[in-house]
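All protein chains but one are shown in place.
Chain nomenclature is as follows: A, B and C, assigned in order of appearance, with residue numbering initiated at 1 for each chain independently.
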Amino acid sequence: MKKPSVIGLLASREAFYYLLLALLLAVVFPLVFDAFRLNLVGKYLTYAFVAIGLVLCWGYGGILSLGQGVFFGLGGYCMAMFLKLESSSPEATSNQSTPGIPDFMDWNQVTELPWFWQPFHSFSFTVIAVLAVPAILAFVIGVAMFKRRVGGVYFAIITQAIAAIVTILIIGQQGFTGGANGITDLRTLMGWDIRSNEAKLVLYYLCVALLFVCLLFARRILGSKLGRILVAMRDKEDRVRFSGYDVASFKVFVFCIAAMFAGIGGALFTLQVGFMSPSFVGIVPSIEMVIFCAVGGRLSLLGAVYGALLVNAAKTSFSESFPELWLYAMGALFIGVVLAFPNGLAGLYRRYLMPWERHLRRRPAQRSGVEGEQVVKEETA
Amino acid sequence: MKTRTTLFFSRPRRRLLAGLIALPAVLALSTPLMAAKPATSEVNSTGLAVTDDTVKVGILHSITGTMAISETGSVQAEKLAIEQINAQGGVLGRKIEFIQEDGASDWPTFAEKSRKLLVNDKAAAVFGCWTSASRKAVLPVFEQYNGMLYYPTFYEGLEQSPNVIYTGQEATQQILAGIDWVVREKGAKSFYLLGSDYIWPRTSNKIARKHIEKKGLKVVGEEYYPLGHTQFNSVINKIKLKKPDVIYAIVVGGSNVAFYKQLKAAGIDLTEEKPLLLTISVTEDEILGIGGGNVQGAYASMKYFQSLDNANNDAFVKAFKERWGDDIVIGDVTQAAYLGPWLWKAAVEKAGSFDIDKVRAASPGIELTTAPEGYVRIHENHHLWSKTRIGHAKANGQYEVVYETKELMEPNPFPEGYK
Amino acid sequence: MSPVNDDFILAVEGLTVSFDGFKAVNDLSFYLDPQEIRVIIGPNGAGKTTVLDLICGKTRATNGSIRFRGRELTRMKEHQIVRAGVGRKFQNPSIYEDLTVFENLEISYPSGRSVMGALSFRRDARVRDAVEEVAHTIFLADQLEQRAELLSHGQKQWLEIGMLLIQKPDLLMLDEPVAGMSVSERKKTAELLRVITRNHSVLVIEHDMQFVEDIADRVTVMHQGKVLSEGSLERVKSDPRVIEVYLGH
Partner (left out) sequence: MFADYSMSELMSIFAMQGFAGLSLFSIFVLMALGLAIIFGQMGVINMAHGEFMILGAYTTWLTAQLFQAYMPALFAGYFFVAMVLAFLVSGALGMLVEWLMIRHLYHRPLDTLLATWGLSLILQQSFRSIFGAREVGVELPSWMLGSVALTDLVEIPINGLFVMVLSLLIALAVYLLMFRSGWGRQVRAVVQNRPMAEAVGIDTSAMDRTTFGLGCGIAGVAGSAFTMIGSTGPTSGQLYIVDTFLVVVFGGAQSLLGTIASAFTISQAQSTMEFFLSGSMAKVLTLLVVVGILMLRPQGLFALKIRR
């Protein structure tokens, strides 16, 4: 056993993949795409945040949440509230019956900024809220469910119901939330016009940078003992419990992390797209987010990023050229990824490309810690 | 060709009414072949997609997703108008080429696609959007890149963008005349307001409530159900208890079907008019899904019905059916969408240029005597002066027009109390 | 806390659990001395496994008390019970098939059990030594980097025993540790158990009488959720009630 050399090799190999992605996102895409396409890529990347979170909580933790859209939306709404308040200064809204509040509130005869909007005047509060609000909701749901050992299918259905509740609430409380239209017409971030091409480029790079922060953080989690405990939990939950671990708190933890990632994605989405609406919160977008992760490979962090990029790119190009076929393609993708290649792109890569690559390098097979030979197995539940 | 002549010469006497403002446009229209085509550099100083022979415009609606049902009619109408304009020689001697994009019932997609149309395709005008949410999503894009959007849906108002021409009615136009009519003609004293839960029904009901209460009449109930809701028994029970004279219903989409079927099943026969039902959301398009038998007897207040009896409309309905099939029905929004390309053409020709700023400046005052609904004129606030009509739903899915305002209703997107 | 019970490492008193009216364990009491090796035997359905489930918190008691070194277990959560010093091996080998033998043992190593602890856990020399030592004990020193999935059935049983050992529990509970083993594996396991039971109190469920004879200090016979007989194997074997139950089956 020559441990150090093995680890060194793994590190370099994995580093290579990360570097490749960084190169692709930070150099190749900006060179190849025009501002319009690059902005699209930026939007897709915000979904990659959700997908990475899902790798943690679904792929490794075995917790399938069909409510990630809620967290994405919460992060997005927090950011949107800040931007909206900025664009609703008393001067800019002087023609309203109550100047200084967002336009949709004025239309709904709200005459005073609601208390929960007040703190969003502060940017630092907003940044904290983008992380904290999804995390707190995830914590409450997680504690309630996991401490009572609700898991698997039941958890999925309940999170789905929560997505439905939150959507109806946002739409129904339009005086406070902007209703079905969402919070729109966001123009500046602390005086900086976020709609200009330069701003979009900066936001794109911000998005890429934060994506790597999240990727490395997730990698750190999975590389630690916590990652192995997650795998162990998915396999034999009871055994973990009888090894002295409070299983629920681990589940709550990854669920919260996944929620925070989704929240960051949502906030970046708002910044790049310029508005937030309940149509990203509901059941359908939430399930689509799961498929991004599944296509990439539910056990691969990098796969999740590629999955989010590819599915969204396919969606855009399909709906541009064959709108009728899009739903068929998406449906086939769901079925195919489950039936034919449950490990997604990452699995295909490992099965078909790695041996070939190995052959080229004439190196024996190596086990890599994080992006290891994990495969989707039958659930015991 | 036949269509063109019918449309164009249908109302010769109106041309006098059209006045001086429309004259240049009319001249440009009637002499497309004789007039020397203005040079491209003259009519396009801002780099729009205009060549010596063509001009590109965008059509931006949902082809897929939940909204595709509603937006199909608008797409068909816009295409028909473009084809007719091309058959007449186009705009400033240039054929219109349209680029159609799918908003996919997804608001960011609308924003994306509008950016594509304006930035990549340099579309001279965009005809599109249906829901308020999609319009709100594209609005900043149109303002940023200075595009021109022709928006066809009747909507809640509270908006007036220099980059949008609203060819449908805003809420007050639709609502006030309808309520005045039921009060005057049917002696209505109490109203039950009901709607799907989103911005248009809520805002519209607020306007309605204000108007009703100003008249000293009573609103006995007001409530909203989530989009797609299919169980209306409880609210129907409440209606039975409160016994309003008028059910004022702004239910949309699939919920409509459930609502009218359950209303009928619960023994509220709309033809008896006890209570009477007045809606602003059920066009002929919706009746297809609900079934004519279920809405028979309801009243709708909007600016256009397919059964409207005038020569413009006869020609329009005929052309529409020839182009898109005999079974097709045409609702209010479809007609409004049809106006878009025509209003744009008139404005371009009045301005003598495709430049957005010149088209915008030329727009107020543009009138269309050939409109299927009769006559419309663009107001300073970018909405249309138009008449409001009351239709009485018949079993065959058509409305019979029972009333029409004498004067054009002035668009007032920011009614008192909403500013 | 009654002082009487504190002499025992484990005191089970009046333990009852009912599943929809069926009393799987009914008013059960027994006591375990420190360092004692106790074997529970009994026909199928006697409630043996349920007793272990109750002690380790997997099943909640309807009535009664379980005191472990003076601490009431019935109100504690599973992981708290484990941390208090109770280790449990399941009937079917319960190991993490996706992980290596090393990782299996590492997870059971009693440190870094909180979320933050697990995040900051380091695989230092102390952990490595402990793992290697246990691996040696359970005959798996050469398979440390092997995925657990690929082990033989007997090796999996040993691995689970090893996972228990590395926890350093005060009370070991083993549910049929030799079930499904080949003769040679069985011999090795008996040897292994003799080694590891030296410094622990042990509660074992087993059917294999030869094995029971080898290791048991005392035997408790259960029948229909109750204690039928208790004492040395010799005494229990000659108890007419026990004979009746076994022959009656």
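In this text, a contact is a pair of C-beta atoms (placed from the backbone, for glycine too) under 8 Å apart; a residue touches a chain by one contact, two chains touch by 3 or more.
Computed from a predicted model, the values in this text were never measured in an experiment.
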Requested in this report: Would you indicate which residue among A:64, A:186 or A:346 is in contact with the undisplayed chain?
Outcome: A:64
Report summary line: Given A:81, A:283 or A:308, the residue that touches the chain left out of view is A:283
Query raised in the report: So which of A:25, A:50 or A:156 would be touching the chain we can't see?
Result: A:156
Report task. Can you list, in ascending order, the subunit A residues touching the missing chain? Result -> 64, 66, 144-145, 148-150, 152-154, 156-158, 160-162, 164-165, 168-169, 171-172, 283-284, 287, 290-291, 294, 324, 326-328, 330-339, 342, 376, 378-379, 381
**Report entry** Contact set of subunit B toward the excluded chain (per top definition)
**Finding:** 66, 68-69, 72, 197, 222-226, 228-231, 233-238, 240-241, 254-258, 261-262, 264-267, 285, 288-294
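Going forward, only the chains that are shown with their structure count from here on.
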Requested in this report: Could you tell me which chain lies farthest from subunit A when each chain's centre is the average position of its Cα atoms?
Outcome: C
Report summary line: So, in whole Å, the Cα centroid of subunit B is separated from that of subunit C by 76
Report summary line: In whole angstrom, the CA-centroid distance of subunit A from subunit C equals 43
Requested in this report: Compute the distance, rounded to whole Å, between the mean C-alpha positions of subunit A and subunit B.
Outcome: 39
Report task. Find every residue in subunit B that makes contact with two or more other chains and list them. Result -> none
**Report entry** Contacts with two or more other chains, residues of subunit C listed in rising order
**Finding:** none
Query raised in the report: subunit B touches which residues of subunit A in the complex?
Result: 34-36, 39-40, 43, 95-97, 103-104, 106-109, 168, 171-172, 174, 179-182, 184-187, 195, 273-275, 277, 279, 316, 319-320, 323-324, 326-327
Query - Residue ranges of subunit C touching subunit A (in the complex, touch as defined) - result: 56, 58, 77-79, 82-83, 87-88, 90, 94-99, 103-104, 106-108, 110, 112-115, 118-121, 123, 145, 160, 163, 167
Report summary line: Interface with subunit A, subunit B side, in the complex: residues 63-64, 101-102, 104, 106-109, 111-112, 115-116, 119-120, 131-133, 136-137, 139-140, 144, 158, 197-199, 202-203, 206, 224, 226-227, 417-419
